[in-house]
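Note that one protein chain of the assembly has been removed; the remaining protein chains are unaltered in position.
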Amino acid sequence: MSMNVLVWSENYHEEREDPVRRRYPDGIHGAIAAGLTELLGDSARVETAVLAEPEHGLSAERLATTDVLTWWGHMAHEEVSDEAVRRVHDRVLDGMGMVVLHSGHYSKIFRSLMGTSCTVNWRQGAERELVWTVAPSHPIARDVPNPLVIDQQETYGEPFGIPAPDELVFISNFSGGEAFRSGCCYTRGNGRIFYFSPGDQNYPVFHHPDVRRVLANAVRWAALGDRPAKPLANTNTPIRW
Amino acid sequence: MSMNVLVWSENYHEEREDPVRRRYPDGIHGAIAAGLTELLGDSARVETAVLAEPEHGLSAERLATTDVLTWWGHMAHEEVSDEAVRRVHDRVLDGMGMVVLHSGHYSKIFRSLMGTSCTVNWRQGAERELVWTVAPSHPIARDVPNPLVIDQQETYGEPFGIPAPDELVFISNFSGGEAFRSGCCYTRGNGRIFYFSPGDQNYPVFHHPDVRRVLANAVRWAALGDRPAKPLANTNTPIRW
Amino acid sequence: MSMNVLVWSENYHEEREDPVRRRYPDGIHGAIAAGLTELLGDSARVETAVLAEPEHGLSAERLATTDVLTWWGHMAHEEVSDEAVRRVHDRVLDGMGMVVLHSGHYSKIFRSLMGTSCTVNWRQGAERELVWTVAPSHPIARDVPNPLVIDQQETYGEPFGIPAPDELVFISNFSGGEAFRSGCCYTRGNGRIFYFSPGDQNYPVFHHPDVRRVLANAVRWAALGDRPAKPLANTNTPIRW
Partner (left out) sequence: MSMNVLVWSENYHEEREDPVRRRYPDGIHGAIAAGLTELLGDSARVETAVLAEPEHGLSAERLATTDVLTWWGHMAHEEVSDEAVRRVHDRVLDGMGMVVLHSGHYSKIFRSLMGTSCTVNWRQGAERELVWTVAPSHPIARDVPNPLVIDQQETYGEPFGIPAPDELVFISNFSGGEAFRSGCCYTRGNGRIFYFSPGDQNYPVFHHPDVRRVLANAVRWAALGDRPAKPLANTNTPIRW
């Protein structure tokens, strides 16, 4: 199976803040795409798109051939058009996989897929995050060390305003005291969604080899592959049985 | 605990179709409210509201003092204003319970809370529905016969475009061959939501004593009561630990 | 990935009842193995084992190299030794997949893995069973028609004394009125378990091409494959962080 992966990012901090640009010279999307390209190899074609492109790089045509979309946003959630959100939402229900990263928790698309506030407690404390695996044989935990150690991260804390995950894969310990459900699986319509909380503009988390491993595993897990994807619709059905 | 219950209905069929008006002379909302009043007694104050009222009878003030809202709609889903949907949605996340009935599966409010299509297969076949309890000790199944027998109902069939329920209480057998997840529990934010599929304008289902029992149980289950309801919000938290 | 599949059956009815032997001349295990061999092709080595073999064909050595075990039993549940049950149970927790079929719901191994009664309502009524997919994009539902039609089956009804499934894939409608959660996924330790209710000694269900499809999908889903399977154990851990 070869799949099309689209790595989306708002590309806001990188354009405006020198330290972020130095940390992510190809953008956050560039770093994520590099990791996926390296780890998925021939099994995936990885492209990127950013907010500033026409239709945010999320045209109906492009989404139609995208198997998995990854999403990073932070400052510009409200600048994503409602039409683009609707297109992405519809494609997820039809079977496109989605990997939502870090501050993407508060994106329009994640909130509309979850139906909840998707709010967190947070602080910028450069704390150490330890990501513990609670589902050791889950495909997304494959070859991920337990714990996965991130020396410096933004802190996220509970309560996280999400529906109870269909599968919980990771929970995190922050050195400042918080605990957080950091790896959460959902199925919505025909689509699979994975939320992963590590990954901030102020830390080089997307260069971390173990984080890259999680993202590659998540993309593979989220891809519908050869499974059917008949759209769900209200349908008047005659008695046939 | 005394709670405020608001029974909402679009009141569309009753205004336009004689057979429906004869079946439900006080409206579908009237029939539901009568059942709740009888079964909940002094523990609840039951009121009704319909689409045609100012703000659809769903003002911010009224919602603020509502513990549980029940919802029936069918023809007029699109006439419910986005503002009203948003107010109800916010109140559910803050802790208001909600019981969504039958064709309410395709209401704006249910779809926005679920984040999915909420579509079903369906036909008007006057078939017998048998509602089987799969969670016998669940509060909503209390004193409900197994099966609950409904002589004539609209048929709903899978796949039902919902997230996997947090708790599945009932599944139904229709004499025409379908099976359906007919009683589904969710928690979203601080609010509890129960979807129950029986109950159509063309059959006297809301006069059925066992259906009334389910609705009374569901309202009691959905009420937050004396549990805390601190709103979920993005909050910058200092290190305190 | 090539995997080792072991198809286990008690082989009781086939030895004693002519109609069953004519229906399943190679045993129920033989019919299941034939279907898996045909559909899984080179990706699996399929073997069979029966109760009468030494150690019931379930030696520690054999289980150690088995990726997925399928289980059919009915009359002889109590004749399976507690030692064999313990060996199978331990291997599931270590990562062996398991597919439990029909009357296997009441086997020692399924009850010990579930921790519940695993009881059902039942009758021999030669009723038509329609198996409806509730999770259309689940790997086990791939290429399975909706509904899957079985002309004659033993009837199973709720309440089914199981824990709420981690994922519910199928629910069934029986022409006699029952509804049943007929396809249920669990993860226990590192192992995946799928329970599927169709398949009785008195009907040719295991020759049904769509049932064979479900079983092949289930075996593929349950196999741990290249995911890690570090055994879970109580471990004294020093502070390392």
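Just so it is clear, A, B and C label the chains in written order, and each chain counts residues from 1 on its own.
Definition applied: a residue touches a chain if its C-beta (ideal position, glycine included) is under 8 Å from a C-beta of that chain, and two chains touch if they have at least 3 such contacts.
All values reported here derive from a predicted model rather than from experimental measurement.
Asker: Among the options C:Leu58, C:Met114, C:Cys184 or C:Leu224, which residue touches the chain absent from this view?
Answerer: Final answer for the missing-chain contact: C:Met114.
Asker: Given the contact definition stated above, which residue among A:Thr48, A:Thr116, A:Asn173 or A:Asn217 touches the chain not shown here?
Answerer: For the chain that is not drawn, the touching residue is A:Asn173.
Asker: Touching the absent chain in the whole complex: find that residue among C:Gly35, C:Gly157, C:Gly183 or C:Pro198.
Answerer: Residue touching the chain left out of view: C:Gly157.
Asker: Which listed residue (B:Thr48, B:Thr66, B:Ser117 or B:Asn190) would be found touching the missing chain in the intact complex?
Answerer: B:Asn190
Asker: Just the residue numbers, please: which parts of chain C touch the chain that's not shown?
Answerer: 89, 93, 106, 112-117, 119-123, 125, 127, 155, 157, 159, 161, 163-164, 166, 176-178, 186-189, 232-241
Asker: Across the whole complex, list the residues on chain A that are touched by the chain not included here.
Answerer: Spelled out for chain A, the touching residues are 130, 132-136, 146-147, 157-160, 164, 167-168, 171-175, 177-181.
Asker: Which parts of chain B face the unshown chain closely enough to count as touching?
Answerer: 95, 128, 130, 135-139, 141-143, 147, 149, 166-167, 173, 187, 189-192, 224, 226-230, 232, 241
In the analysis below, only the chains that are shown with their structure count from here on.
Asker: Just the number, please: Cα centre separation of chain A and chain B in whole Å.
Answerer: So the centre of chain A lies 33 Å away from the centre of chain B.
Asker: Considering chain C alone, which of its residues make contact with at least two other chains?
Answerer: 130, 135-136, 147, 167, 173
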